[in-house]
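Take a look at the structure set out below.
Only a single protein chain was left out; the remaining protein chains are all shown in position.
Should a chain be cited, it is by its letter among A and B, assigned in written order, with residues numbered from 1 in that chain.
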Amino acid sequence: MERSSLDRKFDRIRDLEESGQLGGARGNRALRKLLNNPLALVGLILFSIILLASIFAPWLTDHDPGKINLRAMLQSPSAEHWFGTDKTGRDVFARVLYGGRVSILVGLGSALLSAAVGVLIGCYSGYKGGWIDIVCLRISEIFMAFPQIILVLLLVSIVGQSLLNLIVIFVLSGWGAMFRLSRARMLSLREEEYVQALRSFGVSTARICYKHILPNALGPIMVNVTLTTAMFILAEAGLSFLGLGVPLSIPTWGNILNVAQDLRVLQNNWWMWLPVGAVISLFVLSVNFIGDGLRDSADPTQQG
Amino acid sequence: MAIDMNANNIALRVSNLKTYFYNDRRCNKAVNGVSFDIQKGKTLCFVGESGCGKSVTASTIMQLLPTLSRIEEGEITYFSDSGAVRIDQLERNGDEMRAIRGSEIAMIFQDPMTALNPAYTIGFQIGEMLQYHTTMDKKQIRCKTIELLKDMGIPLPEQRIDEYPHQYSGGMRQRAMIAMAMACNPKILIADEPTTALDVTIQAQIFELMEKLKRDHGTAIFLITHDMGVVAELADDVAVMYMGNIVESGTVNDVLRKPRHPYTRALLNSIPVLGRGRGQKLQAIRGSTPDAYDRPVGCQFEPRCDYASTQCKSMPEEVSINTSHSVRCWHYEEISSDG
Partner (left out) sequence: MLVPMLLVISFLVYLGLEFTPGDAVSHMIPPELASQVSAEKLELIRESLGLNKSFIHRYWAWLSHAVQGDFGHSLAGGVAISEIVLDRLPATLELSAAALLISTIFGCLLGTYSALNRGTLRDSGLTVVGMLGVSIPEFFFGLVAILLFALKLGWLPVGGRLMPGFDSWFDHLPNIVLPALVLSLMMTAGVMRYSRSSMLDALNRDFIRTARSKGLPEWRINFLHGFRVALTPVVVLIGFRLPTLIGGSVIIEEVFQWPGVGAEFIEAVRGQDYPLVMMIALFSVFAMLLASLIVDVLTAWIDPRVRMGAK
C-alpha cells in the first residue's frame, strides 16, 4: 500500500518517540491550549486593538467627534478624514473611535454586571434550595419568557431612553441565563464530598458557596460572559440603529449606523455606515473567537 | 504461540502484529508483536488487565481501528472458504473488508445498551445485516430475524422484533446482539468482554448460549476477558497478554494448571477461589501497570516481577515448552520448579 501523508506523519512521530525525544513537563494545560489555538489568538489581538484604539482615542485622532463643520459635509475618505465626514461635517473616524468607548462599555459592562447578578443569586439560590430557590427560579422564568429584544424595547418604552437605563435594562434581560447556569452548577457541586466536609466543619453558607464552590464553576461562566458580551454589543447596535437605544446625542457604533436607514445614504455615502458595521463585526468576531478558545481549553475531552 | 502445522484447522492466523496509536503527537505501541491462531470450532480466550492491548487486537482483526492509528507491521490471514485473505492488506472500509465484516467475522461488544442504536428497532438492526450480506427479500429477512431471536432464547420474538433496545433487559440485549452477530453464520465470532456489564447469573446464560453456538454451527470464538473464571469455564486455548505482548499461551490446561510466566502466576494467585475458605492468601501484584507512553525497556513486566534480573532489560523471545504451550520469559524454568 502506498504511503499517504498521514502515514508519513505517523512515521515521524514513531521515530521521534523511539529516540526518546517526546514527553516532558506539561505546564498549565488550559493556558497552553488557549494560546495554541490560532483563532483564539487572533481574537485576543483583534479585541485588544479595537479596545485600546477606543480607549486611546484622543491620541489617535485630533478631530472632535461632536464638532459640526458644515463646510466639510459628506466628504468621502481622505488623508484628512480617514473615514470621511457625515451629514453635519463630523469626522466619522473620530466618531467610531469615541463611539467604541460607549458601545464597549455598554456591551462588556452589561455582560459583566448581569453575570455578577446572575451568579450571585444563582449560587445562593442553588445552594440554599427551598422557597428562596423557587421564587428566584420563577422570577427568572418570567424574564426569560420574553424574546430579548421585545423585553428590552418594552422596558425602554416604559422607563425611557438613556445610557444608564439601557445598561440596567440589559442586565435585567440577561441575568436570567447566568442565574440558571450557576444554579445548575451549584446543584451538582453541592452534593460533592468536600462540600459535606466543609459543612460539617461549620463553615458558613456564604463562605462555602462563594469561596469554595464558585471557583469550580468559573470555566463555563467565563465562556458565557464572552458570549453575552457579543450579544449585548449586537443588541445595542441594533437598538441604536433604530434610534431606540442610546440617545442620539451620545455617539455609539449603533448610533452612527442610524443614518443608514436612509436609502440615499446607503447607496451614495458608503463610508458613513460600512466601516462602522465592519468594526462591530470584527469586534464581536474577536470576542467569539476568544469565547470559543476558552471553551475548548476548559474542555477536558478535547485533544490538547 | 506454537504454530499448528495443520492449516486446515485454522480459521485465522495472526503473525507478529504491531498496532500503534498516534494521539496527542505521541506514539503508543499498543500491540507490539503478537502472534496466535484461532482454531476452527474452538474458543480462544485472551486474558489480561485493562489497557494491555487485547481489545486493540480484536479491533485490528476487524480493521475497526480509530483514524489516528495503524497496523505497523505483521500479517493477519483469514482462511475463508475461497482461500486465504490478507486482512492487513485490505483497504479499511473497502468492499472486500466490508464483505468479510459481519458475514465471515462478526463481533459483539461489552455494553449492549450503547452498542445498539437507540433510534431503531432490534428487528431493523438485525435486518440490516441480512440486507447487506444476503439476497433475501423483506419478508424472508423478517422470518429469519424472528428465528434468530428465538434461537438466542428471546421470548415472544414476533413481538420483540419491533421493539427498541431500551425496552429489552440487559441480558436480552446481549442475546439480541449475539443474534445480530450470528445472523450470517460467521466463521469467527469475536466477543469483547461480552458479560462484564451483566449480572453473574445472566453471565452464565450467555456463556451457555455461546457454547451452543460452537456446537451447532462450529463457530470459532475469540473471547476477550479480564476474568480468569470465565477462562476456566469456556476456553479451549488461552493467551495471557500484558502491555502489548502475549506472555504465555497454550491450552487451558497448560496455562491454568502449569503456568510458567510470573505474570500468569501472579494473576492466578490474586483470585479468591470459591470453597477454599477464608484463610486464603491473596497476593496482589505489586506495583502498577506502567503508563503507555512511559514504558519500561525490555520485558514489560520486569518492574513488578519477583524473578527479574538484568537479563530482563531485553525483551525475551518466545519459547515453546511443548507443542501447545509457549511462554515469553527468561526465567520460565525457575517458575516451573517453584510449583
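Assume contacts are C-beta pairs under 8 Å (C-beta built on N, C-alpha and C of every residue); 3 or more make two chains touch, one makes a residue touch a chain.
Nothing here was measured: the structure is a model prediction, and the numbers come from that model.
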Residue among A:70, A:145 or A:164 that touches the chain left out of view = A:145
Task = Pick out which of B:117, B:270 or B:311 touches the chain that's been left out of the picture.
result = B:117
Message = Touching the absent chain: which residues on chain B qualify?
response = 62, 64, 93, 97-103, 106-107, 109, 111, 114-120, 128-129, 132-133, 164, 166-167, 177, 180
Ask   = In the complete complex, which positions of chain A touch the hidden chain?
value = 39, 141-142, 145-151, 153-159, 230, 234, 237-238, 241-244, 257, 260, 263, 266-267, 270, 273-274, 277, 280-282, 284-285, 287-289, 292
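The rule is simple: only the chains that are shown with their structure count from here on.
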Ask   = Counting in whole Å, what is the centre-to-centre distance of chain A and chain B, each centre being its mean C-alpha position?
value = 52
Residues on chain A engaged by chain B in the complex (per definition of touch) = 1, 7, 9-10, 13-14, 16-18, 22-23, 303-304
Ask   = Of all residues in chain B, which touch chain A in the complex?
value = 20, 22-27, 70, 72, 89, 293-294
